[in-house]
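Selected chains only, in their assembly positions.
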Amino acid sequence: MDKQVFNVLKEVQEKTPLVHAITNYVTINDCANILLSFGASPAMCEAYDEVYDFVKLSSALYINLGTLTKEQETAAVLASTSAKNNNVPVVLDPVGCPAMKRKVEVINRIKEVGRIDVIKGNIGEIKFLAGMNSETRGVDSLDNGEDALEACQKLAKDFNCTVAATGEKDYISNGTKNCIIENGSELLTKVTGAGCMLGALCSATCGAFEDKFVATVSAILSMNIAGEKAYKTAKLPGSFKVALIDSIYTLSDEEIWKEGNVTWK
Amino acid sequence: MDKQVFNVLKEVQEKTPLVHAITNYVTINDCANILLSFGASPAMCEAYDEVYDFVKLSSALYINLGTLTKEQETAAVLASTSAKNNNVPVVLDPVGCPAMKRKVEVINRIKEVGRIDVIKGNIGEIKFLAGMNSETRGVDSLDNGEDALEACQKLAKDFNCTVAATGEKDYISNGTKNCIIENGSELLTKVTGAGCMLGALCSATCGAFEDKFVATVSAILSMNIAGEKAYKTAKLPGSFKVALIDSIYTLSDEEIWKEGNVTWK
C-alpha cells in the first residue's frame, strides 16, 4: 500500500497549508474549524475585489457551490482564473448540481477559465456530472453506489482531474489510479456539512501533496477515521459534531495506518 | 386531546419532508442540523436563479427574515410565488419586524404574490403584525404575553393562516382552533436561533401534515420538550445547544404525549 497516503497528518501539520475557501454559509464555520483542527490555516476570502490576489498567497483554493450567492459566484470564477495563472490547486464541491442547473453552468465556466484539480461530491452528484443516471433528492444522494467508480473514472478523464464520490463507500479515481474506501460512520450523514468539511480537508491535503489522488485519498481517510473515533464517544449528532472536531485534532497517521480500509483497483 | 398532534415524529420520519429554507446566516447551520436530527431533509437554497424550480421539489418552504440580504429578499419573494403556483406550504418567521419596517414590506409582498400558511414569531412580533402594542428591543420581545392569543387569532384571520406567538408560554391559533402550550426551558432564550430552529421544525411538520394548525402545535411541542430534555443534561448554553440537537434526535412521540402541556381553547 502506498505509504505516502498515511503521512497525511505529518505533511499537513508541517506545511500548514493556507486554504482559501469560497464556501456556503450553512457550514462555513465547521469548515474553518475542521481545517484548524487538522493543522491547516483557513481563510474564508470571497469578495470579488479580494480573491484574485488572495489566491496568490494560498496553498489551495476550495470552491463549494452550496448556497452560492451571486457575489460568491463571480468571486469563485475569478479566483479559479487566479488559481490557473498562479499554479494553485482547486478543489470543487458541486453541491446540489443534479437539482440546480445553475450549478452546472458555474462548474463549466470554472472548467473553461480556471482549473479543477479535484471534484469531490456525493455519488448522486458525481454520477450526474458523469452523465449517468442517479437518484437524488434536494441536495442528498439516494444512490447505492452502483457504477460509482466508473462514474469517477469517466469524470476524471473528462475533467483531467481526480474525482471522489462519497457515500456509504467512497470511490476515488484520477482516471488511472482508483480505489474504494470503506470507513466512516453513519452519523456523518446526520450532521450537515460532513461533505463540505471533507472538501475542506481535501483542499488542505492538495495544498500539502503534489499528487492529488494521494491527497484526496488521504483527506477521505482522515475524515472517515475521525468519524469512527468520534462515534466511539458520541452516538448522537449534536455531540458527534463536537467530537468530530476533537477527533481530527488528535488524529494520527498511525491511526489511519491501522484503521484505513482501502481497496486499490 | 387530538392524538394526531402526538404522532409528529412518526409522520416526519416516515415522510422525510424536504424543507427548502431561505434563512438568516446567524443560525443557518443550527436550522439544518435540527432538521436532520428531526428526520427531515434540509436544503438551504436561496439563489434567485435556483429557488423557483427548487420549490417544486420541496415539501415546504421556510422563509426567515433575519439578516435578509437583498439577494435573499428577491429569492424569498420569487420562491413564495412558486410555492403558491405549486401548492407548497410556506412558513414565515418575521424576525425583527417591529424594529425594521423593511421586514413588513417583504411580508406584505409575500402575502400579495405568494402564500403564507404559518406565521411563527415571538410575542412582540406577532402583536406588532396584529396591530397591537407590544414592547420589543432589537430582535427580542419583552412582552409578557398578555393578549397574545388574541393577537394570534386576529393575525390568523387577517392572513388566513395559522399563527404562533412564542414566549414563556406559546400561543397558537388558526382563527378557529386555539391553544396554549406550557413547556420548554429558560435556556432556549440563551441560545441564538431557538426561534429560527423552531420555524424550521414547523416547516418540516407542515411538509408532513395536511392540517397546519396541527403541524405547528406538533413542532412547538417537539422543540419545547426537546428543550426540557436537554436541560436535564446541560444547564449552560453552550452545552445546552449541543444537547438540544441530541434531544431532538432521540425524541419520541411517547415523550411528547407524556410531557406535553397543552390547553385547547
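Residue numbering begins at 1 within each chain, and the chains themselves are lettered A and B in the order written.
Going forward, a contact is a pair of C-beta atoms (placed from the backbone, for glycine too) under 8 Å apart; a residue touches a chain by one contact, two chains touch by 3 or more.
Keep in mind the model is a prediction, meaning the values are calculated, not measured.
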Complete-assembly copy number [criterion: all chains share one sequence; 2 shown]: 3
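Going forward, only the chains that are shown with their structure count from here on.
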Can you work out the whole-Å distance between the CA centroids of chain A and chain B? 33
Residues of chain A touching chain B in the complex: 24-27, 29-30, 66-71, 96, 99-100, 102, 137-140, 190-193, 236-239, 241-242
Within the complex, chain A is touched by chain B residues 18, 20, 25, 28-29, 32-33, 36-37, 41-50, 53-54, 57-58, 69, 71, 241-246, 249-250
